[in-house]
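Quick notes on the structure that follows.
Note that this complex is displayed minus one protein chain, with the remaining chains in position.
Letters A, B and C mark the chains as written, and numbering starts fresh at 1 in each.
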Amino acid sequence: MSQHPGYADSKADHLKRLRRIEGQVRGLQRMVEEEQYCIDVLTQISAATKALQSVALGLLDEHLGHCVADAVRSSGPHGGPEADAKIREASDAIARLVRS
Amino acid sequence: MSQHPGYADSKADHLKRLRRIEGQVRGLQRMVEEEQYCIDVLTQISAATKALQSVALGLLDEHLGHCVADAVRSSGPHGGPEADAKIREASDAIARLVRS
Amino acid sequence: MSQHPGYADSKADHLKRLRRIEGQVRGLQRMVEEEQYCIDVLTQISAATKALQSVALGLLDEHLGHCVADAVRSSGPHGGPEADAKIREASDAIARLVRS
Partner (left out) sequence: MSQHPGYADSKADHLKRLRRIEGQVRGLQRMVEEEQYCIDVLTQISAATKALQSVALGLLDEHLGHCVADAVRSSGPHGGPEADAKIREASDAIARLVRS
């Protein structure tokens, strides 16, 4: 891991989105506290889930373009174990996202 | 909407889970703030997403067993528009969950 | 299980959609056979997955409106084990869909 992760440039944007998601989750607590209608709570959960996935897809795109691409470039013309490991790690993270 | 939603009995449990999810989302903000490794952030996002889906599935189960079942029962032996509307509404919420 | 499942009326429609999905899966085999571009294969897989989910959501809506509603109605004004079992079974199927 470098000191500068792939998402350094868009850090402020990710933080803004995560703070908005925190607000959505607090809003969900208020809805449940006030015993609001189940379907309305479910609609809000779907919105928060989509917002989390959207942050994940943004991070992943930057990870491929920075960390993975750097590992590929520094592994020379025929690839190598470091590049392979980075790609496997990214694939595993994608699988977790697809299945969650 | 009745004064007692389907999830009245398990309200405390849902609130506990939602507070834990709020903690996960705040943890995500800290990870991004500290520029932690992308893949570790993604793993935490998958965990928070799964936790949100789990709350949604619990609410939906109770909604079917209370609100939808009540509408079916009070609509008489051959069903009726109110029961149909409740089932359609639940199906739409399920579709949003499956697609989110 | 009755002789008439919830989806009896829309059986022809489900069969038509499933035959179209079978065509999509055969198309995928042809694409892989011809070594077509990975991304194009992935786009087709996403389309087939969405089509399968759409059949599932249709079946589930009918299942709630017929099998589950019938069990609720025949279990009397306070519910009963048969209705509870049907709702639990439907919730489990929904959870499998959301997580797949």
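Keep in mind that, in the parts below, a residue touches a chain if its C-beta (ideal position, glycine included) is under 8 Å from a C-beta of that chain, and two chains touch if they have at least 3 such contacts.
Computed from a predicted structure; not experimentally measured.
Participant: From the list A:32, A:48 or A:68, pick the residue that touches the absent chain.
Facilitator: Residue touching the absent chain, from the options given: A:68.
Participant: Just to verify: which one of A:18, A:32, A:45 or A:83 makes contact with the chain not shown?
Facilitator: A:83
Participant: Could you please point out the chain A residues that touch the chain left off the display?
Facilitator: Those residues of chain A that touch the unshown chain are 53, 56-57, 60-61, 64-65, 68-69, 72-73, 77, 79, 83-84, 87-88, 90-91, 94-95, 97-99.
Participant: Touching the hidden chain in the full complex, which residues of chain C are there? Just list them.
Facilitator: Residues of chain C in touch with the missing chain: 1, 3-8, 11, 14-15, 18-19, 21-22, 25-26, 28-29, 32-33, 35-39, 41-43, 45-50, 52-53, 55-56, 59-60, 62-63, 67, 89-90, 93, 96-97, 100.
Note that only the chains that are shown with their structure count from here on.
Participant: Centroid of chain B to centroid of chain C, CA atoms only: how many Å?
Facilitator: Taking the average C-alpha coordinate of chain B and of chain C, the gap between them is 21 Å.
Participant: Specify, in ascending order, the residues of chain C that touch 2 or more different other chains.
Facilitator: 99
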